[in-house]
Each structure stands twice: as C-alpha cells, then as structure tokens.
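All protein chains of the complex are present and in place, except for one that has been dropped.
Coming up: subunit A.
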Amino acid sequence: MTGALISVRDLSIRYGGPDAPAAVDGVSFDVNPGEIVALVGESGSGKSSVSLAVMSLLPDSAHVGGSILFEGRDLAACGRREMENIRGNRIGMIFQEPMTCLNPVLSIARQMTEGLVRHRAMSRSAARRRALQALADVGIPEPERVMNSFPHELSGGMRQRVMIAAALTLEPSLLIADEPTTALDVTVQAQVLDLLVEIRNRTGDGVLLITHDIGVVAEVADRVVVMQGGHVVEHGPWEQVIRAPREAYTKALIGAHMSLEEALTDGGLHG
C-alpha cells in the first residue's frame, strides 16, 4: 500500500444490470496527499459516475466492478454507517450548485455546526467558533453576518465559499470538487480556484477536481486524467498532458479551448 488517499483500480460501472453497456470501464488513478488531480472530459465521458462511485453515492441500480481504496480501506466493504462516517468526516464534497446542497430553511450557522456537533461531539459554542474560523479561512469578509444568513441571501460565489468552508470544518483529508466553478462567473471562478490551491497548500489535503473545462485543469491540476466514452484516454502529470498531449482526443480538447488571442485571429469576421 502506497500513501495514496484514494486508489481507484480497474473501476467499471454499468447502469441497469451486469450485462448493460459499461458507462465506465477500466478506470484507474490515485490521489495522493497534497495533490490536485483533475478528471476531465465532456458530457457522457463517465467522469461524474466515477466521482459518485468514489463518494459511494451511485444509485442501487449501478453495478460496480474493480476497487476503490480510501486510505487503504476498500469502500465496497464499508457498511452504510461506516461510509457515512467517511463521507463528510474524511472526504469533503463540493458540488456545482451550492444552492441545491444547502438547506434553504436553515441558517448557515446551523448547517455549518450540525456536522461538528454530531460527528465530533463538539459543544454548540465550540462548533460555532470552528465554523467562524472556517468562513474566515475561505476569505469571507464578515463571517458573523454570513453565519446568521440564509442561503438565498448570499451570492453564488459566496454560497460556494460557504460550502467549501463547511466541508473544511471537519478537516477532511480529501476534497472532491465536482464542477465547483461551472455555475460561477469567471472572476468568481478565479477566486474559488485560488482558494482550492490555497487550501491544498495549507492543509496538505488531496483534491479530486471533476471538470469539463481544460482551461481550469491547466491552471490548477498537478495530475490530469482525461476521460472519453467511459475510458481513460490519457493520464499523467499536467506538464505532460497539457503541454505535450499524446492522444488525439486530449489535443482536440486543448485545441477547442481557444485563447482569446486565438479567437481573435480565428474568427476572421472582424478585420
């Protein structure tokens, strides 16, 4: 056993039955502490199925083959209770649309302290202090005010910060971020990406970043796993995959991500 936080080996996922066509086939990768690993692909590539499998959130109809080890433990062998403990406690999750993950009728304070009170047997006041610190850590200017707010009173970028802060209060060792910036404006996206890098640098957490945006991957990932049609088509350090891609599909993805300068010359509509 190496020191990998998460070790995915020969993962296959079929929906509807063991004989159904594989949505994911033969996928293997590791996430090490302090490493940002990006799983990149277009719709239908299977990247979201892989992230759900890592979180054990696949529907019962999904048939899973291969193995997923988290800190050396086989997730398939974990009971529901144990898995619930790992999720949240050891694995923090950040999703695309924070509004659907935050409970609209509970204050931020309530949502951020609940896990601490339940999982860590903290007192309400200690949990509150920890939550305030977490909000400050993710760059929220007035943590007290945000604590007393409800989700709808916050902007999209602020909600995403709150969700990241909530994930961090339990000090997980792995963060899974599934399209964390896709619903955000570019300027806010830039802030959230900086924040993910900063958290990794500070905590040494591993980050599994699932995204369709090769531009985002190029800016933050240490290692890149490119998926297409349920398979890994290319996998390696970012310098290699982004700067010297070997597979035609990776080249096409990078090629389709036009820089603004390229777009200017490519357009040809504006002399």
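A few points about this structure:
Operating definition for what follows: a contact is a pair of C-beta atoms (placed from the backbone, for glycine too) under 8 Å apart; a residue touches a chain by one contact, two chains touch by 3 or more; residues count from 1.
We take it that contacts and distances are computed from a predicted model.
As stated in its UniProt record, the chain not included in the shown complex is "Peptide/nickel transport system ATP-binding protein", which appears among "Transketolase C-terminal domain-containing protein", "Cysteine desulfurase", "RNA polymerase sigma factor" or "Peptide/nickel transport system ATP-binding protein". Screening A:83, A:99, A:126 or A:220 for touch with the missing chain picks out A:220.
One chain of the complex is left out; on subunit A, the residues touching it are 42-43, 156, 185-190, 193-194, 197, 212-216, 218-220, 242, 252-254, 256-264, 266-267, 269-270.
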